[in-house]
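For this depiction, one protein chain was excluded, whereas all remaining protein chains were kept in their positions.
Letters A and B name the chains as they come in the text, with residue numbers starting at 1 for each one.
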Amino acid sequence: MVGIITYGVYIPRYRIKVEEIAKVWGANAADISGGLGVFEKSVPDLDEDAATIAVEAARNALLRRKINPEDIGAVYVGSESHPYAVKPTACTVGEAIGATPNMTAADYEFACKAGTAAIQTCMGLVKSEMITYGLAIGSDVSQGAPSDALEYTAAAGGAAFLIGRDDPIATIHRTCSFTTDTPDFWRREGEDYPRHGGRFTGEPGYFKHVEGASNLLFRQTGKSPKDFTYAVFHQPNAKFPQKVAKNLGFTADQIQPGLVVPRLGNTYSGASPIGLAATLDIAKPGDTIFVCSFGSGAGSDAFDIEVTDAILDGKFRRDAAPSVEQLLKNPIYLDYARYAVHKGKIVMQL
Amino acid sequence: MRDVAVIGVGCTTFGEKWSSGFRELFVEAGALALEDAQLSGEKIDAMYIGNMSAGRFIEQEHIGALIADYAGLATHHIPSTRVEAACASGGLAFRQAVIAVASGMEDIVVAAGVEKMTDVEPGASTDTLTGAADREWEGFVGATFPGLYAMIATDYMHRYPLTREQLAQVAVKNHYNGARNPIAQYQQEITIETVLKSTMVAEPLRLFDCSPITDGAAAVIVAPLERAREFTDTPIKVLASAQASDTITLHDRRDISTLDATVAAGKKAFRLAKLTHKDIDMVEVHDCFTIAEICAIEDLGFCRKGEAGKFTADGETALNGKIPVNTSGGLKACGHPVGATGIKQVYEIVQQLRNEAGKRQIDNAKIGMTHNVGGTGATVAVHILGRV
Partner (left out) sequence: MIGTKCETCHRHFFPPRTFCPDCRRNGRIVDHKFAGSGTIVTYTVIYTANEQFEAFTPYALAIVKLDEGPRMTAQIVCNPDEVKIGMRVKSVFRRIATDGESGIIHYGTKFVPVE
């Protein structure tokens, strides 16, 4: 049975509040927070990037379960902020966790769903017995142009999932995807910040694809929202996942543990993965989790997941690495000037 | 093994010498030394030149040959060798010259030091100096050279009773001496307040705890003692030459606040010269940072570990103190053209022993000592010189 063997999360300690950003651009913080349902977002330290976040998330996953890293046969990292345009983040991660050299690796890009795409690939390699374990990571430091709506939510963080066959803590019964060519949000090569189609990112973007993949999964599994204990949706803000949950027939309680965006912001490729991790942090054996990511461009990956006894049985120690709640604690708040330095928004003379 | 003597010395002024290039600096110092020894250039048998980093500062290597050429000696085809040990390059060049003469292999040998540091941007010069430490395991992770000595200071001040004011006094004393030294980069006296108010560089070291970026050159000529009087009425005998090494990184040292290489070289020098501390009339130590002088006077044995702060504050290392330290003004006030410093130290002691030190003169100076350090203490050279 293919599933999640262990998982880990990393969130940088720095934060900036929506009201601090709003102040700079003369916007109304209450309106923005009210509209987006986001109050603050995480900010990377000066020496953090998508690679360091991916490594810490991977290391946290390996702290929870005794795995020989040399048995990891594949590493895939999904991000919109890979440090290099050419030279995979996955290689750095593989080296840093001791999985090299007998492994395959590559980097993924599919906007905010690059991490879940990596999970799907690992499932295939594991199920076909081509590898024993595959490591799938969604990690981002996310870009949002100054004064653009995205600046209020683009956050930093990542989650890593080790996929395997042997004694998973959660079985992934099925996955499916819904993909079209839709230019709702994009970034051209060499550009600093992404651009988007405003309201076009809603219905033709997020909702069409999340509902498309979710309904496809319901048809394929014969299941419906009431069959799931929890649900995790991609969370560019709090409103979209709340609305799509309602549209599909999920309750507010079902999505609550996985809805971290109000305090974290949108970690792009890390968003659904971190939402799933937050849910696994509190899940019990037998709980079922419905996950549906969304990546602009566009597509959604849906998953039917069931938590097993192994999550509590001792071989997997949830407390050996920080939970999402623990990582959200003790934030260090920045003002906009320091935030701009951290995010490289100030042009330095080199 | 023959006895060796210094028969001539020369030194340029030290400072930001915008009109002097690398070659001009050496030629100036060399000419002064030859003049002092009443020697003409073709009598030179060999040269040893201390230089840390011409490759990074002026993109020039092959210094031995370059210097021999510009000294007008290319056609004499003498052996000319560059010696490098970071900030101890000069001290080692002197030692190599002494060994060449003592062994009988050469007779008249020039030991010189030269560094031209101001032709690069400030950021580039501090980065080059980081090469004196371990680039891979110290520089690469974010250590700067002042940062490493600052860590020595933090450790020292955690374990021993050294106050910030006592540490500053080292700089104050050296500036006082430098103001009386015509070659020194800084001619002004300073106060403890000057030091304590200067910009923080690496806690606890401030700008005035640190020696500056400097251009300069110095040259001395050594010969067998038995021939010295052919050239000078005031030969100065080399009573001991000692050199020691230690781990390149600060983190690998046995004790962070003790330069074991100083201890080893110092003990060996005293043993070779058959002398003790009370025989030494003045000592030039390597004060690249104020804390370095504190450690040096203890590690050479002039006072006990932990007591150098009080020793300095009590004036024991001043010109009129028990053991004058850095009568030249040290690296702090003279400046620190890296490769030249070790030779400048010999220059100062020779001037003192010949009674030519002007306003810095120590009465009845008979025996002096030099102490030159590379990096944070990975190389140390100690020499003892005496009036004949």
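Assorted remarks:
In this text, contacts are C-beta pairs under 8 Å (C-beta built on N, C-alpha and C of every residue); 3 or more make two chains touch, one makes a residue touch a chain.
The shown structure was predicted, so the numbers you read here are calculated from the model rather than taken from an experiment.
Every visible chain touched by the undisplayed chain in the complete complex is listed here: A, B. Of the listed residues B:88, B:132 or B:150, the one in contact with the hidden chain in the full complex is B:150. Remark: the omitted chain is touched by one listed residue; of B:19, B:75 or B:199 this is B:199.
Interface note: of B:16, B:193, B:252 or B:356, the residue touching the hidden chain in the full complex is B:252. Counting over the whole complex, chain B has residues 123-124, 126-127, 130, 136-144, 146-147, 150-155, 158, 199-205, 249-252, 256 touching the chain that is not drawn.
Taking the complete complex into account, residues 45-49, 51-52, 55-56, 59, 83-84, 92, 96, 98, 341, 348, 350 of chain A touch the chain not shown.
Quick note on the criterion: only the chains that are shown with their structure count from here on.
In terms of their C-alpha centroids, the spacing between chain A and chain B amounts to 59 Å.
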